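Single-structure report; data block below.
Shown here: the complex without one of its protein chains, the others still in place.
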Amino acid sequence: MIRNIHIQHEDFDVSDEIAALTADGVGAVATFTGMVRGGDDLTALTLEHYPGMTEREIGRIVDEAESRWPLQGVTIIHRIGRLVVGERIVLVAVAAAHRGAAFSACEFLMDYLKTRAPFWKQEERDGRSCWVEHRSSDEEAASRWRKT
Amino acid sequence: MIRNIHIQHEDFDVSDEIAALTADGVGAVATFTGMVRGGDDLTALTLEHYPGMTEREIGRIVDEAESRWPLQGVTIIHRIGRLVVGERIVLVAVAAAHRGAAFSACEFLMDYLKTRAPFWKQEERDGRSCWVEHRSSDEEAASRWRKT
Amino acid sequence: MNILYFAWVRQKVGRSEEVIEHTPGLRTVGDLAALLLKRGGGYGEVFSDLSRLRVAVNQVHAGLDTVLASGDEVAFFPPVTGG
Partner (left out) sequence: MNILYFAWVRQKVGRSEEVIEHTPGLRTVGDLAALLLKRGGGYGEVFSDLSRLRVAVNQVHAGLDTVLASGDEVAFFPPVTGG
């Protein structure tokens, strides 16, 4: 399986990332792009991470997705540093033969990124910075995937 | 809500389509790209549709998605004509404030496109053409969304 | 009424559209399908197994019991396979 995991300051291009996942047996690519959402006077986010653990934890999350669904490729790109409103933050792209696996794995990976990968966000409003609180709805989203 | 629906011969660019959906309140864009999958000696697909009804039916599907989830934009592009292995067939892109709505609406729209929109596929193998049979698994996928 | 055919239905009946006058005997889609079945040949093949056919009236998915009117656009086609 193709596996592209990048933690980077630079922006990414979704079309290029889909093209990099597209091989002969691929019939379906699901992607998720997260962006800095405006509103409530938000001007920018600053993303901090735990170098080393981030890559390892994302690797474990991808291993788990690969064990659950027949996948042909996974790309995860997470940006760090300061990002203004409208900028892309994160990309998850999943290639598979069929759409069910691509959709499920893409949503699973996002839910686990949100709750397991060591990133922290600071919000800027009126020049003041404030750490984003963890959302319990993210825990609930991730708990859907727990095997019983 | 932004609504871009196109039935066309031409290819599309996923990044451009995401950019066209991105407004200030958008925090999440989910996309699905379907491609002509190789294997079993398949060389190409030819897609036929019912002009007029296709656009109307897709419009109704998008209305239904909009009534179920808080969405900020939907793009559906479905190509017609002859497409060789590896070519893009269909794009569904959904923009929303939060990822749950974007993911659910994107999957819903694909499931309904597969079972409601009047397109028919012919497969080419060794120079011979054969109509693709309807898959009951697509009906099952769509039936998940039925309101009880 | 304007009658349209798509995909293998079009290929078997040998045309993509035709005009059939609406008469009192053609109350429903089922009546129209029965009329077309009687033509035999490709029509006979197509309309002898209605479980493999889908129909739309005025570009909306319909059924055998959908009532027809003069000026309707009626389309017969296989279950859809796009996406």
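Note that the chains are named A, B and C in the order they appear, and that numbering of residues resets to 1 at the start of each chain.
Throughout what follows, a residue touches a chain if its C-beta (ideal position, glycine included) is under 8 Å from a C-beta of that chain, and two chains touch if they have at least 3 such contacts.
Quick caveat, the model's predicted, so the values are computed rather than measured.
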{"item": "Chain not shown, its touching partners among those shown", "value": "A"}
{"item": "Given A:12, A:103 or A:119, the one touching the chain that is not displayed", "value": "A:119"}
{"item": "For chain A, residues in touch with the removed chain", "value": "34, 47-50, 52-53, 56-57, 78, 89-90, 110, 113-122, 131-135, 138"}
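In this text, only the chains that are shown with their structure count from here on.
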{"item": "Identity of the most central chain, Cα criterion", "value": "B"}
{"item": "Rounded Å distance between chain B and chain C, as computed from the means of their C-alpha atoms", "value": "26"}
{"item": "Centre distance in Å when chain A and chain B are each reduced to the mean of their C-alpha atoms", "value": "23"}
{"item": "Inter-centroid spacing, chain C versus chain A (mean Cα positions, whole Å)", "value": "48"}
{"item": "Residues within chain B bordering two or more other chains", "value": "34, 110"}
